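See structure below.
Note that one protein chain is taken out, while the other chains of the complex remain in position.
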Amino acid sequence: MEKTELPEPVTTKEMVLDWYRQMVLIRKFEQACSEQYQLGKIGGFLHLYIGQEAVAVGSIAARGENDHVITAYRDHAHAICVGSDPSKLMAELFGKYTGVSKGKGGSMHLADVERKYWGGYAVVGGHLPLAAGISLAEQYRGTDGAVLCYFGDGSTNIGYFHESLNLSGVWDLPMLWICENNQYGMGTAVQRASAAPDMITKASAYAIPAKQVDGMNVCTVWAETTKALQRIRNGEGPQFLELITYRYEGHSMGDPLRYRTKEEVTKWREEDPLGVVERRLLDKEGVEREQLDDIDAEVERIMAEAVKFAEDSPLPPPEALYENIYVED
Amino acid sequence: MEKTELPEPVTTKEMVLDWYRQMVLIRKFEQACSEQYQLGKIGGFLHLYIGQEAVAVGSIAARGENDHVITAYRDHAHAICVGSDPSKLMAELFGKYTGVSKGKGGSMHLADVERKYWGGYAVVGGHLPLAAGISLAEQYRGTDGAVLCYFGDGSTNIGYFHESLNLSGVWDLPMLWICENNQYGMGTAVQRASAAPDMITKASAYAIPAKQVDGMNVCTVWAETTKALQRIRNGEGPQFLELITYRYEGHSMGDPLRYRTKEEVTKWREEDPLGVVERRLLDKEGVEREQLDDIDAEVERIMAEAVKFAEDSPLPPPEALYENIYVED
Amino acid sequence: MAKRITMRQAITDALREELERDEKVFIMGQEVGVWGGTYAVTRGFYDDFGPKRIKDTPISEMAIGGAAAGAAMNGLRPVAEFMTINFAFVAFDAIVNHAAKVHYMFGGQIRCPVVFRAPGGGGRQLGATHSHTPDIIFAHFPGLRVVSPGTPYDAKGMLKSAIRSDDPIMFIEHHTLYQVRGEVPEEEYLVPLDKNEVKREGTDVSIIAYAEGLRVALEAAEKLAEEGISAEVVDMRVLNPLDMEPAIKSFKKTFKAVIVEEGYSTYGISAEIAAQLQEHAFDYIDAPIKRVGQKRAPLPYSRELEQSALINPDRVIAAVKEIL
Partner (left out) sequence: MAKRITMRQAITDALREELERDEKVFIMGQEVGVWGGTYAVTRGFYDDFGPKRIKDTPISEMAIGGAAAGAAMNGLRPVAEFMTINFAFVAFDAIVNHAAKVHYMFGGQIRCPVVFRAPGGGGRQLGATHSHTPDIIFAHFPGLRVVSPGTPYDAKGMLKSAIRSDDPIMFIEHHTLYQVRGEVPEEEYLVPLDKNEVKREGTDVSIIAYAEGLRVALEAAEKLAEEGISAEVVDMRVLNPLDMEPAIKSFKKTFKAVIVEEGYSTYGISAEIAAQLQEHAFDYIDAPIKRVGQKRAPLPYSRELEQSALINPDRVIAAVKEIL
């Protein structure tokens, strides 16, 4: 399939402002999670997205109404981007019955199917074939829907990745494979786990067009995702994006962080995606600082509400243990 | 790692004559299997190597004394090439106690560990990580041993392939990955199963040097395998060869053969590997027809013996059912 | 009106009828299309329904299991075929940890109406890796319905029900049964996925079995009858969630039970059945509950040796006589 040239999508001030809002909301949400985890309100594993905000926000902002989203266990940001209610998300993390997954899923298993968000999946790579199947259903029905499937750099080394990408190529599925390359899979640096120099090389093994993108710049992420989705709808087949980003916090809570240096973290913090979008707004879009402060304040209110809602919500009733095992009972 | 230039290995008349002998032996062995299967002497699945003889013969002829061989269920030829006794192989196919695997393995599970032949494996891709582990042991002990691991084109689409090749790259294992591209995985043509145009493209996803080779010419196969093994010993890491070949018979006995045309088969039969090596011997090496006839006759004797041995051998005793479940009992 | 057809034909008919009934139903798997299915179950389907409905896949079990589940989550009704159940091992995580979990884990938001078809069993000289009857490793997990029919009638009716069910289902076929013939009505019918039943009435002993085990059990019962022993045969075609009622009822009538399965009885299906019988019908237990299954060894290639490890009517009869 010939790779067509596409016009550069253009952003508006309103769009960038909204992305800023979402990114701030994600960061504050993650910070709140971290606090609540320390307080023992949240259990299990908790994987924060801090540092990677531009990836979820920029890419999901580009999706069409028939497009689906699915990701791994680092899944809070994607839920926020599809528009899930932060209160119901926090309630899920608190294990409450009012949570998006009725308290059964927790941090790693947020989903909001009404918003075409199929959720987070904790088995590395396990959701990739699910994504292929979800996109197959859209192709089967002849809609223009595609699937944005997110996964980490470390996940590209599991069989699920290989089989799913190959299947998407053979069946020409409307799949947008989005690799969140945050440099590590737990404590293992990319080059210690992948024989290939980078992630896009892997896509060529399936004849899937791939592009490396600065994952710290929300506008770039949005533009490249927009074009990739356009290519899928043009019938150019599955596409692959490698978003270069970084996770500021540990892999999950209680990561000894023996595998990287403070210097490295500082270096990456300098191109903090929030800083990047903030400068863009203030310097290029002529936005006033107050406007941003107002947004920050609004987000603070939303988060305070979310935590209170989670706190005040009821636990699942004992009989919930046996609910939803089978549809037919 | 820089790809070094290597001198072209040179063949001698004796070498080519021996390869001819092996190829004839393989073909007659497979024909005998087919006959004995019709007679009900052989059960289970039976996968013939007819048409692919040059691949096993040329590549295994290039191995060093510390090199290992492992393959899938289409495994008779490799056993013959490592020097296993055709009588013990046929006995195995007859399910006799004198068989290489004591009648427990059958056609798909021939092995001859004394000759560093780890056998045939029937789960597609399952032997690839075993091969990686076998080569890891050689690396661990610091020998110059490498592993020749054979697998089909269809097998490159299973997770085992991806994980094993990547691991060999990350750990820099002395692995020679040999893809026997016979154009089909059962009834599925390569392009219907693989999104990538060819097999060597897949190797680049693991930064493994790969080369496409004419699998119908035993001399070419030998030369390229010799160089690939040389590269491994030079410390250039794992290597990948794609041998272009063709299977004349069905995938296994009872293949309806709906997926290919007679014309296609005829076309491939024109470059029959046996014809190729025969021409080479007669035209270029100055070998007399009689010499080849003598070889054919010798092979006939060997095969007659093998079938008789298999016939006359005893079945496993009933208690054999419980032997070899555990080493310690 | 009824006709006598093989189990293979019954499965083929069920698939064809459901493909015709519901546009959302499609088949995917290795060699199900051009080849016509390695067990010829889908022969002709590719020509009749085309590549959209009959999808050949690469040799990618993890993706077959996961993609079928994903398509089901998003509104389709996939019937995914594993060429044999042995290869479902490669897809184990996709089946038991994804298809079987999404409905529960996301609080009911997601439904996964996928059917995984897989023929299993020994006796074909395929060696240790290709001859499994591993039904328990699937039945162990709540969230996955596991059924395994023993007659053409049940095979057709249960497969149609499975395709219409909103739950993920492991539909296990025992290939030794494909040639077995039985009565199947011309008109449409369904067999429920939650009911086991008595397949032969008797009074002296309960032989509890399913699939290939059922075939062997019925044959044994026939022979026992000639000796004047009246065996009741209970079909456990529904393995998970397990319907024990008919077995318990029968046991309370006969006070004796022999459980038969093609796979290993050790850590097998029959272990659970025995455990429940002694617990739920304790006051009726008159003799040790016996189990007949595959002998505790990997299956060898050599014909005679393999046969010696498998179940057969004589082993069942011997077990019955031990407790009469």
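Order of writing sets the chain letters: A, B and C. Residues in each chain are counted from 1.
Following the convention adopted for this analysis, a contact is a pair of C-beta atoms (placed from the backbone, for glycine too) under 8 Å apart; a residue touches a chain by one contact, two chains touch by 3 or more.
Computed from a predicted model, the values in this text were never measured in an experiment.
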Which displayed chains the unshown chain touches:
A, B, C
Hidden-chain contact residue, picked from the options C:Pro78, C:Gly268 or C:Pro313
C:Gly268
Cross-chain touch to the chain not pictured, restricted to A:Leu89, A:Leu130 or A:Ile158, is A:Ile158
Counting contacts across the full complex, list the positions on chain B that touch the omitted chain.
68, 99-105, 109, 111-113, 118-119, 121, 123, 126-138, 140-141, 159-160, 163-164, 166-167, 170-171, 323-328
Hidden partner interface residues of chain A, rising order:
43-45, 95-96, 101, 103-106, 108-109, 121-126, 154-155, 157-160, 185-188, 192-194, 256, 258-259, 315-316, 318, 320-322, 325
If the missing chain were put back, which residues of chain C would it touch?
62, 86, 89-90, 92-93, 96-98, 100-101, 104-105, 127-129, 134, 136-137, 139-143, 240, 242, 264, 266-272, 274-275, 278-280, 282, 285, 287-291, 296-298, 300
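We adopt the following convention: only the chains that are shown with their structure count from here on.
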Measuring centre to centre with C-alpha atoms, which chain is farthest from chain A?
B
Quick check: how many Å separate the C-alpha centres of chain A and chain B?
45
Take the average of all CA coordinates in chain B, do the same for chain C, and state the distance between these two points in whole angstrom.
37
Which residue numbers or ranges of chain C touch two or more of the other chains?
57-58, 60-62
Mind pulling the residue numbers of chain A that touch at least two other chains?
159-160, 163, 166, 170
